[in-house]
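Only one protein chain is missing from this complex, and each of the others stays in its spot.
All chains are identified by letter, namely A, B, C, D, E, F and G, in their written order; residue positions are counted from 1 within each chain.
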Amino acid sequence: GFAKLDHHRSLRSGFGEVVFCQGKAIEHLIHIYQRFYEHDTNVLGTRATKEQYEEVKKALPVVEYDALSHILSIQKKEINKTGCIAVCTGGTADIPVAEEAAQTAEFFGSKVLRIYDVGVAGIHRLLSKLDEIHSANCVIAVAGMEGALGSVLAGLVDKPVIAVPTSVGYGASFGGVSALLTMLNSCAEGLAVVNIDNGFGAGYMATQINRLAVRAE
Amino acid sequence: GFAKLDHHRSLRSGFGEVVFCQGKAIEHLIHIYQRFYEHDTNVLGTRATKEQYEEVKKALPVVEYDALSHILSIQKKEINKTGCIAVCTGGTADIPVAEEAAQTAEFFGSKVLRIYDVGVAGIHRLLSKLDEIHSANCVIAVAGMEGALGSVLAGLVDKPVIAVPTSVGYGASFGGVSALLTMLNSCAEGLAVVNIDNGFGAGYMATQINRLAVRAE
Amino acid sequence: GFAKLDHHRSLRSGFGEVVFCQGKAIEHLIHIYQRFYEHDTNVLGTRATKEQYEEVKKALPVVEYDALSHILSIQKKEINKTGCIAVCTGGTADIPVAEEAAQTAEFFGSKVLRIYDVGVAGIHRLLSKLDEIHSANCVIAVAGMEGALGSVLAGLVDKPVIAVPTSVGYGASFGGVSALLTMLNSCAEGLAVVNIDNGFGAGYMATQINRLAVRAE
Amino acid sequence: GFAKLDHHRSLRSGFGEVVFCQGKAIEHLIHIYQRFYEHDTNVLGTRATKEQYEEVKKALPVVEYDALSHILSIQKKEINKTGCIAVCTGGTADIPVAEEAAQTAEFFGSKVLRIYDVGVAGIHRLLSKLDEIHSANCVIAVAGMEGALGSVLAGLVDKPVIAVPTSVGYGASFGGVSALLTMLNSCAEGLAVVNIDNGFGAGYMATQINRLAVRAE
Amino acid sequence: GFAKLDHHRSLRSGFGEVVFCQGKAIEHLIHIYQRFYEHDTNVLGTRATKEQYEEVKKALPVVEYDALSHILSIQKKEINKTGCIAVCTGGTADIPVAEEAAQTAEFFGSKVLRIYDVGVAGIHRLLSKLDEIHSANCVIAVAGMEGALGSVLAGLVDKPVIAVPTSVGYGASFGGVSALLTMLNSCAEGLAVVNIDNGFGAGYMATQINRLAVRAE
Amino acid sequence: GFAKLDHHRSLRSGFGEVVFCQGKAIEHLIHIYQRFYEHDTNVLGTRATKEQYEEVKKALPVVEYDALSHILSIQKKEINKTGCIAVCTGGTADIPVAEEAAQTAEFFGSKVLRIYDVGVAGIHRLLSKLDEIHSANCVIAVAGMEGALGSVLAGLVDKPVIAVPTSVGYGASFGGVSALLTMLNSCAEGLAVVNIDNGFGAGYMATQINRLAVRAE
Amino acid sequence: GFAKLDHHRSLRSGFGEVVFCQGKAIEHLIHIYQRFYEHDTNVLGTRATKEQYEEVKKALPVVEYDALSHILSIQKKEINKTGCIAVCTGGTADIPVAEEAAQTAEFFGSKVLRIYDVGVAGIHRLLSKLDEIHSANCVIAVAGMEGALGSVLAGLVDKPVIAVPTSVGYGASFGGVSALLTMLNSCAEGLAVVNIDNGFGAGYMATQINRLAVRAE
Partner (left out) sequence: GFAKLDHHRSLRSGFGEVVFCQGKAIEHLIHIYQRFYEHDTNVLGTRATKEQYEEVKKALPVVEYDALSHILSIQKKEINKTGCIAVCTGGTADIPVAEEAAQTAEFFGSKVLRIYDVGVAGIHRLLSKLDEIHSANCVIAVAGMEGALGSVLAGLVDKPVIAVPTSVGYGASFGGVSALLTMLNSCAEGLAVVNIDNGFGAGYMATQINRLAVRAE
């Protein structure tokens, strides 16, 4: 195998391994999944295509694919979930990225609260959900186009907000750049940003924060 | 005089003339102001520097300068103001641009309601002002950095919103580009955008809209 | 249904609802259209693909699709049209975006005057149409490539001009950025801009303005 | 006073208030500082110029200025510091931004570990400090030019890393854009990014995380 | 002297030499001007600062400086002018660049027709000058901000149009990029573009074209 | 027919009409070609796809398609060619754009000299062709990637050079932007630039220049 | 044949010829390969598609295609390999570009050491390979996304490092721009950069360096 697999990073310990599927050759993917399967670890593969899924499934029928989040996973061991992370989206088109974040957080043992389609163009939708959101240790704000959800959330809650710009939009959204810039320039306190469409990165960091908080409960 | 002066555009009729002072040579500016002064018209000069003001004043002591909005004006005739335009800002640093918009609207005969420092990072500030804003025929939203004020306003009111991105910010605000993109990508209905820091353009178009509405009252 | 539908925004009252079809899953779209259909409201869906149309039609044969504007609509109630909005284009390739604008305006009860292929490279074409354009309460200027139509129009008429840059062009048109910048930098007064290819946004705001004017007649 | 002051955001409770000094007029600044001073709250003002400091000091001799971090503060009440945040920089030129982060974290009650000039061009410098860094609940990585420090740190520690790109560099560093992109594209897990030179934002969010962790100790 | 001087390029033959003054050290400039002076050639230096002029004048009192065009010249021999080049500008702020173009063309023996402040926001100003413009062999269109003058001119005349974008503007004019893109994307035939503010390049190429035409008369 | 056809522009007089085929609907194209065919004019259609050709051919078998230049033409009348334009390319991949230029020039009555694959990475190839190139009245330089051909040619010949950047390349060629910038920044005199891949624009303007020169022969 | 083939560049002497296959027509490619085949030279064709391979193979069955590196080659003569070049990648997705570099270096007679998947997010992987890397005369660092591998390598070894940014990534990787900027801004000494995905360029220059070193052994 020419890819060097890491078996020792700490957050993953006892939870499982992560694979970045995008652009990986089928044989390569099968090789990686089989090796993890033999080690009895759970696997979370992100950005997998339906075609990759179908080919890997032939060799390893145990893999599961979520067409919404594009996650290709093996779940061998039960996952015990604790704490709370709120995952919010501006529109329905942002849900695939939000699911990547939510399922990543769940894979690593966090409870997730999903609050979708509460964008700032109709602010009452978000305001009516605030009580629920306050119960989370960390908030993930997923939004494309104008991307203002992160700012408004960070202004309303006092927990860390991780903002995920999405490539949803057209014209001057420039594949997510508009939302990215909005989030980086937020005037609200307590907001940091990950790459465009990087639900995985947000879910992972939210889990790190959630665990720090859970130790305290 | 080598600049061709227009005396016939319709919105201006009976109100006065506009001068874009930025980059104009002192002698040239004095020449223009003097000619208008002799025609007994009001003059609204935008983007004037303090130095331009001081030089023009020597030749024409009647000119007035507003250091906040950088407007250099001659007001010979009373202006009768009608209707209503709401001018809102995200922060206090956006006030100079907002004043350019507000004073332009007033110059052309609109009443102006100023609602400053109501940015989305503390959404309650804006919500408490909504009743007032609803009384306007047109809303101008002035904001830098993340620039989300326009979207939130357009989602809350059913009058046309003209959004003005400002160059306020640092880092990835890129001199106003971040706010500009946010505004162009707004998911809310009833929003259009002018150039970065272009308070004049917003004030002018808002006046066109206000007049259309006022004819009805 | 996981998308929160708004039934109360004011311009829409008595006219119908809007759906942003781009990127929505078929089942999701059918669900939305059916719910609106049951509420007896007209529906205007923008940026729908032919494939979305064909699938929705199977479930709801009453939907209609305009292949030019990519609008997927249900028209249950007659629409009474008033006032006047002029929709102009630079070339014939801009017509799809112009139709999105025009049909949006008509959906919300505005009369529309279509003046297509009058770009500034042959200025006589535009000049010969000026009398007609002057009769409108608001002008929409749709143009790609150099995008100068908005400026020239705003210089010629004294009503608000909403400029829509289009992604028509190649090379350094950068998918509409060239036209967008031209429009934002217009030296003419009374011009504001919406996102690249956003005919809907222009049609909606023009309707807001048209209504303000119509109240007066 | 035309700026609306918030006295109720939760992280700040019992710690003090924050002022964004950049671009604020002197009189305006004095007004704000005086009002907070009278309320007996600590104040942390960021991005203050030396000139602003000198003018405010005249009116309010109690203010202190840190020329490195550009922080203009009033410290009336003792701050009790808990937990641990590691603040690392790539080079010595990044220290001003790092100090803004560190002093913000301290202002809100976090202990700070400063580890400066450990950029990846001489990786041994960083490796020799790893044990210390592991003791922190959250790591702040401050770097300009190539900005790779965040990635390397996130790969080495299992706590959340907040990366701050700086505008240090020349040529194709584009005022911090190069470092920003590096950080957004990190292949390492557990990294999120704030605006270029935004030490304050990083210090604030790190404090939110540190507090969640401290509750557990 | 460490700069290699060319004495043989053909357009220049019998007319004189060109110097790009920007960024050249004073001693270096004096050396170059003196050498040309001794060879009895005319010299056209572009983008010279006032400070450069004053220093060179001390050594070589014969040099002349035009503060508008920033041209630093020595004119030893009479220039015989033929043909015709029309130089047009959108606004008065574009005149410095237009003068660089016009004086370059004159230096190399072309007659120049100056038509300034005829931008497209008031199209009647341009239309009233068309007869004059038609008499030229080549047209230079100088404009900043929206930069639409080139397109409109190329649509109206059947001679080659050389468009010069200027850095005049603010906000999204991006130092001339907006005008540059407008010009590159022109839908009109017979237009080519030079660098932002490059009046010299336009004047030179227009002269090449004018000479080809003059041979025919 | 909803496109307004121009029959009177002067360069075209007696030569034929131009159609910009990109993005035009098939029925629309057929309509245009048929109308010109009935008026007995030659037609030059640029940027036509093979599919457009096949559909138009069904209705109008007289049309001809050049798969290299993507030109879809009708040639009813003989074209008499005069003067000389040199069309040079950097590589073989630039030939399609060069052919668009060359065939446009021929369509409007210019003789064309084709000199392909003489890029600056092997400068001897270009130097060996200089004598031929000197015979032309105007030179077109077509190049992608680094795009330096225009500069080198303009330095070697004393006729106007029209540079056409092409989208040939990968990575940081950014679809032709690299070549475009190189050409705009040329240090050589007598060079102007058209849009990326705009062979038509270069061929047209070169013909305007060639005609001015030919009148003299 | 309309492409001018060079048979005399020095590095190639005795090794073979290079063809840039991207965008070349099939007939054209066959023509070139056949001509070289008849001259008994080895051929290295880069950026060939599978389809090009299949068509060329029909005419010239001796060609070989490496689907990973997209190299289409003819190897007629044995290649004697000397010296050493280390080719390192950040991830497995960078291997295609690395193979283009490695096979280019081998084609021109260099020994190559392949060290793949040693990105900086897990720095121990790279550190464990340092001894091997030190044996090379030149190092090629191939990495996408954050692209920090080049900097870390240049900091660790004292031989020239040629960095190749790859287009691997998504979102704000902007097709390789992020990695390109990281590499250009490296704080480490002894690093230069080639175009995004330009494995060939890196392999070629590394060979030039390797040869200079080998002469010494």
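Definition applied: contacts are C-beta pairs under 8 Å (C-beta built on N, C-alpha and C of every residue); 3 or more make two chains touch, one makes a residue touch a chain.
None of these values were measured; they are calculated from a predicted model.
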Residue, one of E:30, E:87, E:162 or E:196, that touches the chain absent here: E:196
Chain D residues that touch the omitted chain in the full complex: 91-93, 95, 116-118, 122, 125, 168, 170-173
Absent-chain interface as seen on chain G, which is shown: 9-11, 18, 137, 158-160, 162, 180, 184-185, 189-196, 201-202, 204-205, 208-209, 212-217
Absent chain, residues of chain E that touch it: 2-4, 6, 20, 22-24, 28, 47, 165, 167, 175-177, 180, 195-198
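We take it that only the chains that are shown with their structure count from here on.
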Between A-C and C-E, the pair joined by more C-beta contacts: C-E
Chain E-chain G separation of Cα centroids, rounded to whole Å: 46
Chain D-chain F separation of Cα centroids, rounded to whole Å: 57
Two or more partner chains touched - positions in chain G: 91, 122, 171-173, 177
